[in-house]
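Pasting a structure below so you can have a look.
In this view, the complex is presented without one of its protein chains, the others remaining in place.
Read from first to last, the chains carry the letters A, B, C and D; within each, the first residue is number 1.
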Amino acid sequence: MKVGVFICHCGNNIAGTVDVARVAEETRKIPGVAYAINYMYTCSEPGQDQIKDAIKKYDLDRIVVAACSPRMHELTFRRTVEKAGLNRYYFEMANIREHCSWIGEDRELNTNKAMEAVRAAVAKVMQDKPLYSSSFAVNKRVLVIGGGVAGMQAALDCADGGHEVVLVEKSPSVGGMMARLDKTFPTIDCSICILGPKMVDVAQHDLIKLYAYSEVEEVKGYVGNYQIKIRKKATYVDWTKCTGCGECMEKCPSKDAYDSFNFGVAPTKAINIPFPQAIPKKAKIDPTYCRQFTKGKCGVCAKICPTKAINYEMEDEIVTEEVGAIVVASGYGLLDIEKMGEYGGGRYPDVITAIQYERLLNASGPTSGHIVRPSDHEEPKTVVFVSCCGSRDKSIGVPYCSNFCCMYIAKQAILTKDHMPDSQSYVFYMDIRSPGKGYDEFTRRAQEEYGTKYIRGRVSRIFPKGKKMVVRGADTLLGTTVEIEADLVVLANAVTAAPGAPQLAEKLHISYDTNAFYVESHPKLRPVETNTSGVFLAGCAQGPKDIPASVGQGSAAAAKVLSMLSKDFLENDPAIAQVNQNACVGCLKCVKTCPFQAIVEEELRGGKVVAKVIQTVCAGCGVCTSTCPCGAIQLQHFTDNQLLAEVNALCLS
Amino acid sequence: MADKDYAYYPGCSLEGTGSAYDASIRLVMQALGVEVKEPHDWSCCGSTPAHAVDHLLAGALAARNLVLVQKMGLKGVSAPCPSCFSALKTAHYRMAKSKAFKDEVNELLDVPYEGTVDVRSTLQFIYENIGVEEVARPVKLALPNMKVAPYYGCILNRPPEIAQFDDPENPVSMDNLISAVGVEVVDYAFKMECCGAAFGVPRKDMVNKLTHKVLSMAIEAGANCIAVACPLCQQNLDLRQAQVNAAMGSSFNIPVLYFSQIMGLTYGFTPKELGIDKGVVDPGNLIETGPIVPKEVEKPKKTKAAAKEAS
Amino acid sequence: MPELAGKELRIVGFLCNWCSYGGADTAGVGRFKQPTDLRIIRVPCSGRIDPLFVVKALINGADGVLVSGCHPRDCHYSDGNYYARRRLEMLKQFLPFMGIDGKRFHYTWVSASEGQRWQKVVTDFTRQVHGIGPLHEKKEAAK
Amino acid sequence: MRVINLSTTSDASFIEQVKKESGQDPAECYQCGNCTAGCPYTEFFDYPVSMIMRLIQAGQKDTVLNSKAIWLCATCETCTTRCPCEVDVAHVMDTLRNIAYREGRYTEKDIKTFYEAFLTSLKNNGRIYELGILMGYKAKTLHLLADADLGPNVLVKRLIHFQPNKIEGRDEVQRIFKRFAEKRDNEKRDNQKRDHHG
Partner (left out) sequence: MNAQELRKAAKEVLPSVDVVIGQRAGFDPLHAEPCFATKPEDVDDFIASPLCVHNLASYLPSLKGKKVAVVVKGCDSRTVVQFLEEGLIKRENVTVIGVPCSGIISVKKVLERVSHEPIQSISFDNETVTVKTNKREEKIPLLEVAPGKCTTCQYPNPLIFDVLVGQKLEPRGSAEAVYDDIREFETKSLEERKEYWEKTLGRCIRCYACRNACPLCVCQESCIAETRDPHWMSQKDDPKEKMTFHMIHAIHLAGRCTECGECERVCPMDIPLGQLKKKINMGMKELYDYVPGINPEEKPPMYVFKVEEDKIEEHELS
């Protein structure tokens, strides 16, 4: 065995606090090391060439690079050694930068530590085995979860790329939050006017199969070969017959149903089509309000429906779809303002949320765009906007900024003035966050052209006084408490993860952060990938973001899907578990603990029962290896012997 | 149902200005069949002046009393006065949280505090350990004229980490107790805005303004009587009403009763027994009792915490 | 020589690739200074860490062993750290029975973003191990 | 307006002291102003609460410890309850008052006198004797007529009793005060020694 070791200076990053020449010198004494040298920038092209040349010149068969973190350059160097004809797994990195030169102050100790790291890496590389990927066929259909603007964008881009798309939307219509907005910042263009055509495209695209009012029930399989169970929730209306004429909604006698599309700003009918531009434009019965369900008799809609589409006996239906890639665009939720006791916690009718206000502003909303106070339906003259309602408030568990509230508050303030020129708006803010193109100018316009009064401080208390709501906040620039007697208070309540986000993540085997937003593979370089290959992210499911960013991410996720599906076969990572059938005693404890159900029981000829790894499902965690009492199942590249070699190198000397 | 075997720490105010609070609580407890166990030879909790001057001294003065309860072998202690409650509970909380602080405090004491005593306000004790159902049982009479605005003051349930009782922004315990004995309650926004009582002696200017705000909000909401659970609040809102009127040009004349006095009235005790005559503002016909008129039982209001749990 | 005699003790760390190894990288990028005693072995997941590796290290020369994985709920492989927690806790309770101070072995959770937490874990654990002293007789390092 | 030279006047040891004694990190405050907004006393303060927090962050020891605000805070806990950064602001105010008291800075003398009258009564009797405190306070502040308008009412209604209620364990309470005084004296001496050597 001839190991070559390359010790990188990383300019002064390593050489500054580690005596790299001495490390090389000591490394040469390690048995098995045939060649060791230190070099300025090993990852540079000449640096890599040096490795390739040395492999040929000295007939090296294993390579160690002592440099930065393997999370940084492991792949780079694997490719290098591969180009020089070695198996890419005959390579190890010793991290002497992040874990050594950057954190230790004493040159002598650092140098010693670097030598130790090299010794462990050499011990490991000498135990390394060549590994080879195997390939498997890819199903070229795509599942998109969530029919908001991000999901629709991803679905359309994938479909335009020639792949069949299964789009699953939880609510009865696609459109998401954007469909509820009146106007969008900073252009003040009508939200549904720009979104509507996209929704129609989704409905009419030959390659898009839309499941509205449906949810993902179960996800099985692995990248390239997923089996998805989808629950089509009972609508009690046969959508193959419903024409969306709206007759039923008009005649329905149950008028107090909660309107989730309008966030309860006004009631709706028990049978309803959520909004005029809905896609699909189909009616659905809400059984908690429908008299047929609550009282057992009514049947008005069934009687008048011209196509006889009503079916009170309908039940949920489970369908299965097979896909190769998944885009998760499941959107966001909003903080329940009951958590804000000092703002009345939802007890005062004239303290509303911004999305409710959006519905009041909207011409197709329940008030036809007329702004009225919920308590007495009078037009408010003084409107106070409270930003950071829950956001950046770790005391209620939302430590982050909700990203786009500053902008929509400015928009709503502008629209308020447009609707009611004699009104006065106030905005309580902590910081105005407006870093997008044309955004800061927009918030300035709200103040300069529309006379919105911005007050720098948080609101501490909102309480009623006669017909008014008193908003007591601080003006920290004035250095005192201020009070405003408002007719209407609009809370910019925090953006939260969508309800049920953790459960969906568990089904998909993707990680979510403490706030239940989904975690991308790398915050900068892999922003739409997840740690589960084949599953991609778009929109607010990954974190609060505005419309352009969501659309951008939808397209980015689609691009990732398209590039993945451009191949007919995918290669698996060979660093997965492997069973030594001779050693396996068939106790099958590994089957019990595998988090991915990647291990199954196999009966050999002669009746011996052993464990068997499904290569494509195994994710390479190694739980099985530490479960197996006899070491018969080994995670490749992290086998017991490989890790023991490192332990022994560090301990037994 | 939680344990009812708690000590009762009246505190200095209830021996003086708040004697009517003490008397009414003892009567209410008697009607509810709960024995009042006063720790022998209790001392002052230290109140605001102690913690304003030094946390360690404050901790030790309070902890001496917790040690007395510890010696009685009881699970906990209830204190009617929020100031005492806060002093005792804060001492307990900080000693539980920091061993260093606990050791320092115990160095000052003859007998160390082991950290085992559950401290509650007497309001919390009645509300949680006895419960609204039991509280409704001894009711004999109605108070048809009374419309009560419960005033909680600042520290009965604040800060929530320490007080661990009711909702810190919209408390409902006193509302529910008074409703439970059949008396009408009005909701208003200043249930817990500070009335400034702590500075009643040295800074009357501040107190007048703050008290004025609280009283006007309650009256605006339609109340003709204020219920309190604090001897300092009672003194401040009642005794100083004339001072407030003089300073602020108002003409308030609203009686301020302890919640326990209101409960006592419905249990059939006389105003004199309950010390209602010790108040400055005459309650007049508000305390006239009448026969109970059965009405639909209102559901108790939910606290935020309970609502959250339910969802 | 494995540790600089007199200045260091021998501490072996097992870190999961996705969270804690990344957290240690983050600490490095942030230049958060740490004691140098720790030697890190990278594993894909804390669930890969057989308690026997810890035993092996402690019996054969390590004075302390540190294991760190993703926080519960954050495991890259969704469940690996839950198994690790059970197994390592078992070991933690068993070691003192054999006469090995349980404080020589610590397991914890550090995410890839928690550079400062990593610095604190390393600093505190190193101090803790130094507080107990060496587990093995130290041979004079041959210079 | 005063110009503050942050290079020369920011007292890092003061920030550290507040942090240590209160157990709260002033750096966690991001100056949203919620405490100031909710504080019932803002109108009486010379510096609103959020500005006291800012002054601590800026290490302005004298301005903070000489402020009226720290004496006028009634520890009503509104700020603590609503602080989005989970800073126990009321406890910080209390700590500042403790430090100011120890250093002999009493910007609101009447309040300090009232506290002392209260604690003296406590020390002497083990319990509080309201009339005694009032008398002691009036004698010291010379506000002899304070609350005189209340007098007849109070006396008539017998709210205040005329005899102090002394407890048996008075000496135990006095021992608390004694040990406390000794402890603080020793600390002071140690600090002086250290300063001297340092």
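Simple rule for what comes next: contacts are C-beta pairs under 8 Å (C-beta built on N, C-alpha and C of every residue); 3 or more make two chains touch, one makes a residue touch a chain.
Please read all numbers here as calculations on a predicted model, not as lab measurements.
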| item | value |
| --- | --- |
| Contacts of the hidden chain among displayed chains | A, C |
| Selected residue (touches chain absent from view) among A:21, A:84, A:420 or A:588 | A:588 |
| Selected from A:139, A:425 or A:634 as touching the chain missing from the view | A:634 |
| Where the unshown chain meets chain C, residue by residue | 51-52, 55-56, 59-60, 72-73, 79, 82-83, 85-87, 89-94, 96-101, 103, 106-108, 121, 124-125, 127-128, 131 |
| Residue ranges of chain A at the interface with the undisplayed chain | 580, 583-585, 587-589, 592-593, 607, 627, 629-632, 634, 639-641, 644 |
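Heads up, the rule we're going with is that only the chains that are shown with their structure count from here on.
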| item | value |
| --- | --- |
| Centre-to-centre distance between chain D and chain B (centres being mean Cα positions), rounded to whole Å | 24 |
| Chain B-chain C separation of Cα centroids, rounded to whole Å | 52 |
| Shared-contact residues (touching 2 or more other chains) in chain A | 342 |
| Of all residues in chain C, the ones touching two or more other chains | none |
| In the complex with chain C, residue positions of chain A that touch it | 69-72, 95, 97-100, 102-106, 108-110, 112-113, 116-117, 120, 506, 509, 511-513, 519, 531, 575, 593, 595-596, 619-623, 625-627, 635, 638, 640, 643-644, 646-648, 650-653 |
| Chain D contact footprint on chain A (complex, rising order) | 342, 388, 392-396, 430, 456-461, 472-476, 479-482 |
| Contacting residues of chain C [partner chain A, same complex] | 1-4, 7-8, 10, 12, 17-18, 21-22, 24-25, 27-29, 31-36, 39-45, 47-51, 53, 56-57, 60-62, 73-80, 83, 87, 119 |
